[in-house]
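Following this message is one structure expressed as structure tokens.
The other protein chains are all here in position, but one chain of the complex has been omitted.
Chain naming follows the written order as A and B, and within any one chain the residues start at number 1.
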Amino acid sequence: MSAGVGVDLENLWIRFGDFVAVRDANVHIKGGDFFSFLGPSGCGKTTILRAVSGFLDPSEGKVLIGGNNMIGIGPNKRPTALIFQNLALFPLMKVWENITFSMEIRGASSAERRKRADELLDMIALPDQGDKFPSELSGGQRQRVAIARALCAEPDVLLLDEPLSALDLKLRQHMRTELREIQKRVGITFIYITHDQGEALTMSDDIAVMRAGVIDQIGDGKAIYNDPATAFAASFVGENNVFRGKIKQVNGGEALISTNRSGDLVARISSANQGKLNVGDDAMMFIRPEALAIAPDGASGDHFVTANVTHEEFEGNSYNIFSEGEGGKEIKVSIPNLGQSFENHTGQSITLEYETKNAVVVPAGELAAE
Amino acid sequence: MTGFLKEFFNRNGIGVGAIMLGLVLFWTIGLIVLPQLSMLDFSFRPNLPPPEIGGPKDVYTLENYKYLVFGPEGGGQDYNAVDLRVFYRTLIAAALVTIFNLILCYPISYYLGQSEGNHIRIFALMLIIPYWINEILRAFALRIIFGETGVLNTVLIGSGVFDQPFDFIRNDIALYAGLGYAYILLMIFPMYNVIESLDRNQIEAARDLGAPWWRIHWRVVIPYAKPGISSGCTMVFMLSAGALAAPQILGGPSSLWFTQLIYQQFNDNNDWPQGAAYAVVLLVTCIALVLAVMRLFKVNMGDIGK
Partner (left out) sequence: MNNKILRISIWVYLGLFFAYLLGPLVIMSATAFNSPGFPRATPWECLTFEWFGALFQDERILNGIWNSVLVGLGTVTLSVAMGLAGALMLTQISAKVRSVYYTIIIAPILIPGVVLGISTLVFWDRINRMLGLGADSFLSNGLFLTIIGQSTFIASYCMLVLVARLQRYDMVQTEAALDLGASHAQAFRKILLPFMRPAIASAGVLAFLASFENYNTTTFTFGEYPTLTIELAQKVRYGITPAISALAFIIVLLTVFGALANEANIKRKERIAEARKEGALPDVKGISLPGFLRGNPAAVLLVLLAIGTITVVGTATAYSPAQCIADVKETKRLEAEQRIQELRAKREADRAKQKAEQGEEAETQQSTPKPSNNSGFGNVFAPTTLSDDEEEGAEAPEPSNNSGFGNVFDPDALQEDDQSNSE
């Protein structure tokens, strides 16, 4: 596999009037990586993608593709291909014409185009569908045609703007694997935009979590999930229980937090915040539902939490217990279903415990909207 | 502005963008705004032979407007009664034609907009076909019908309604019928467009609540169709008031249309500034009337043409 062409964003600012869509983004994307921008809608991730593909000029900073500054170069001159959110297949062209549109632009003959279309149709497992119109295909098929069309342009970087959002759940999950496989096969850099953390986590080599124009954290899936840099990253990626409070004590990599609802609790300081948290700072502590367990009654200490159970649910692979949390939020406990019997706790007060390595503390900040 | 231009050329490219911008500017400035301003300017100038245009005699004057109100200088009359009467009559008649058309066309617009089936397409075709036929020929067709020995008189005399031919043309009936006829489609089309988008369930709901049909129209359909109605009425009024062919062909001998006066100033009297002044008066009055009525019924200019 070739190393592929990398993409760098350096001090990138994008403003629309007074509104700052992207604030000082610095990202290094390695060649051949599957890189995702993950964030809620309106966080500026699509704006970044448009700056990379050349549809808009950044207000400040640089976009480098393969080390070359792309500022001032139009979208039709950049070595990128974009898969649009709504795919933007050309409705009046047949599938094979769609796929080989970039060759038509380059002046390739009809026979050449036919041949290349057939190869690509085979690759996306849609042989013999070239003479249909896009409107005659199913959603998943259209998806694959869009990918083939982008690949036909032989880009160094493929940009994907939430391409799976229009598909149903089953198909979406199937397409994740397929996209990842295609990426491995062609070996070029993929930049993927999504608000779906599942997509980002399963497919990406690296993920950038974005909030309101700011990149909160860049790292691989495990780092993002286990070691969030900000309250937003912790609450946006996966489910998380939040405990607010102030730092009471810092011991190397750990901190004691005096929480508003559960007394003093101990947690690991996330790696991005090592040495940055001081006693008295407002902080937030996060514990994943699956990291909480029911402790024997009466247990107490800096890794125990008591809670009033409001309701429970059985989800198949897990049993979920919900208790009253802070500020209207619930504390969720998820116990894996290993065939044991579950007791009904609704209405009771229970004690929960966790291991320190599974609780992470970050400076207090904005949480992701539910 | 420069931001817009930059964005515009970024989006459309230099070549396509320049052609687009050029065409739009030519159309809006070169064909719409400047000619109207030029006509306005011209209407304030005296009628001079070409060599003297731009010369010392070419000064601004209200003469042409005065003429419409007071008639020729020393004409012995206090007011230009003839032209003013024509002006007034044109506006009244155009308004009547508009109302007539509205009443005639509302039911069919509603019917077309709310019915389904193959026959609707055929009706639509039957509506459109007459408008692909020359305006002059449409007026001509009506003249054949309304003439003294025309079909209508033959039928009416034959059936004993009249014992001698009725002069439809002298009584302006032919003219009103012709103007109405000429703009039926312009009335129907906007109304149809709006009514078609009205959710049938709303009517069903109103009927379900026991509203009689006239109340359904008064409370549900007409308020909804207001933009279409105003659009249609505006177009019919403006075009009737500005019509020239129908009055020339179907007008009675004693009733001139204001546009005919303009035409005479240009073609018979060769007094362009005078004609321009009359045109300005017609344009300004019509627009003022339309805006006033639109304000009265609380509709926006933006609805026109939808």
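By our rule, a residue touches a chain if its C-beta (ideal position, glycine included) is under 8 Å from a C-beta of that chain, and two chains touch if they have at least 3 such contacts.
Keep in mind that this is a model prediction, so the values were computed, not measured.
Among B:Asn47, B:Thr61 or B:Gln248, only B:Gln248 touches the chain that is left out of the view. Note that of A:Asn76, A:Asn317 or A:Ser341, the residue touching the chain absent from this view is A:Asn76.
Mapped onto chain A, contacts with the missing chain fall at residues 53-55, 74-77, 80-82, 84, 86, 88-92, 101-102, 104-106, 131-133, 136, 149-150, 153. In the full complex, chain B touches the hidden chain at residues 4, 8, 11-17, 19-21, 23-24, 26-28, 31-36, 38-39, 42, 50, 53-54, 82, 104, 107-108, 111, 118, 121, 123, 125-151, 154-155, 165, 167, 169-170, 181, 184, 213, 234-235, 238-239, 241-245, 248-256, 259-260, 262-263, 266, 272, 275-276, 279, 282-283, 286-287, 290, 301-302, 304-305.
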